[in-house]
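My structure is below; once you've seen it, I'll send some questions.
Removed: one protein chain of the complex. Kept in place: all other protein chains.
By written order: A and B. Residues from 1 in each chain.
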Amino acid sequence: MRGWIAGLIFLLLVIAAATPAAATRDLAPASSAASGLSVTNDQNALSTRIGERFSFTSTVRNDSRMDRPGVVAHLDVVTLDPDVYVDPEDWSSQRTEFLGTVPAAGLTRIDWKVQAVNSGDFVLFVSLTTLEGTDRVTTSSALRVTIASQQTLNAGGILPLVLGLPAGLLALMLGAAVHRRRRLHQVR
Amino acid sequence: MTAASAEVGTRRPPWTVVAGRELRDLWLGGRGLPLMVVYALLLSVTSYLVASNQALNFLEQREAVSLTLQVAVAVGGLLVLLGAADAVSGERERATLESLLLVPASRRQLVLGKAVAAMSLWIAAFVVAMPYLWYLGRGVGVVTSAVFSGLVVGTLLALFLAGFGMFTSTLAGSNRLSLSVCLLGLLALYAPTQMPSGVQNAWVGDLLLHVDPFTAGLHFLGAVIVNGHSFGAEASWLIGPLVAAVVAVAAALAAAGQLTLGSGDRS
Partner (left out) sequence: MSGLLALEVRGLRKSYGDALALESLDLELGAGHILGFLGPNGAGKTTVVRILSTILRPDAGWFAVAGVPNSRPQDIRRRIGVLPESAGYPRGQTGEEWLTYHAQLFGRPRSSARGTARRLLGEVGLAERGRSLISGYSRGMRQRLGIARSLVNDPEVVFLDEPTLGLDPVGQVQMLRLISSIAHEHGATVVLSTHLLGEVENLCDAVLILSRGRVVAQGTVTEVVHRAAAPREALVQVSTHLVERTLRAFSSGAIAAEALANGAQGEVRLIMPAGMSSDVAATSVMACLLNADVPVLSFRLEGGRLSDAFLAVTEASS
């Protein structure tokens, strides 16, 4: 009886161990060569001014002979200036794309819309992963972005406005009061 | 008698006559311009502080535009509310209401004329805010969307507050009562902006933020100006202000039809 139970447990263990192994065994050859998935960008350098929006396109390829389900692409921004703080959320509100299945020998394109938030030199790149599996994360090559600063605000420039507008309104107010008083005293 | 001969020709609808008189009282010799001077000073101080901050990044500058616009919308709305809250109850308190009720115009026309004058405070606040918006927003490409979204949201909120103020003022026996009810209402509407974000994210909090025209309108401005979202994507945030404006204006018109000399009469 005890032998029966021991045998059953052994059998279950074997099945449990074998099942994931069977799955990885299929994927194993692809993982080394980026599981047949690759991503490239249509540009590798661009320059723009702060505040401008720009876009670029990534192409995701599946060079293997099998469909790749659950592909996820992610955009990231790296600053090359230690003094500049980057919050990638600010650069693009849509940084993660769930691509679904990329068919065997097929490709999918992603249009990224990015806004130049800070000035300086930056690198943007796209990485690929899948919903399941433990294979390597694939990344694109770097897209070098140079963003020119543009000083739009300065304390001196705004002075005419911040002083002039209230002063103008004040003058208007006094003018209205004087006008009114004149009319009141026109006939006495 | 000349009554009959005067009727012919250029007879203006009574609400335009009331609005004309009220506008003149407000803007020539009234409180309109002094209020605008104070308000412009407020905008000047915030803009100057923003502009003199060299380390400002692009987004923070957008936030400054959004902040300026929110101040304009909030202060403009507040002025409209105060103007409307005083409109009828003030006349009641100064005992000038009876003379007004004696003219052969419907009560709605009278209230409408006064509401138009109250709305002019928002229009003025918006016009005064424009140069600031242009200066702060021109480098970061948000002037157009700021002006447009500000006009939409501000006008909806101003309509809502004008309706709310006129409604309260029509029913209130005294000016003090009308003003306190209105300010209390405004505080209550402002309260949800201070909710902890955890509560804001729960569905009840989210619903509250959407329903409250004040929070919804300001959220819309932030999303469009700071985050650069399209109007369409954030349209759901305009439903609250729109519904509130329609309901408040309808309530004010309904109350106006029942306008009486004193509050004690109906008890």
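Just a few scattered comments:
In this text, a contact is a pair of C-beta atoms (placed from the backbone, for glycine too) under 8 Å apart; a residue touches a chain by one contact, two chains touch by 3 or more.
What you see is a predicted model, and the numbers here were worked out from it, not measured in a lab.
Check B:29, B:131, B:173 or B:205 against the missing chain and you find that the one touching it is B:29. Only one residue in the set B:104, B:196 or B:232 touches the chain that does not appear here, and it is B:104.
Of the residues in chain B, those that touch the hidden partner chain are 1-3, 6-7, 9-12, 14, 17-18, 21, 25, 29-30, 94-96, 98-99, 101-106, 260-261, 264-265, 267. Touch with the hidden chain on the side of chain A covers residues 183-188.
The criterion applied here is as follows: only the chains that are shown with their structure count from here on.
The mean-CA centres of chain A and chain B are about 38 angstrom from one another, to the nearest whole unit. The touching residues of chain B, when paired with chain A in their complex, are 27-29, 33-34, 36-37, 40-41, 43-45, 47-48, 50-54, 56-59, 61, 128, 131-132, 135-136, 138-141, 227-229. Taken together, the chain A residues at the contact with chain B in this complex read 50-53, 90, 93, 115-118, 150, 152-155, 157-159, 161-163, 165-166, 169-170, 172-173, 176-177, 179-180.
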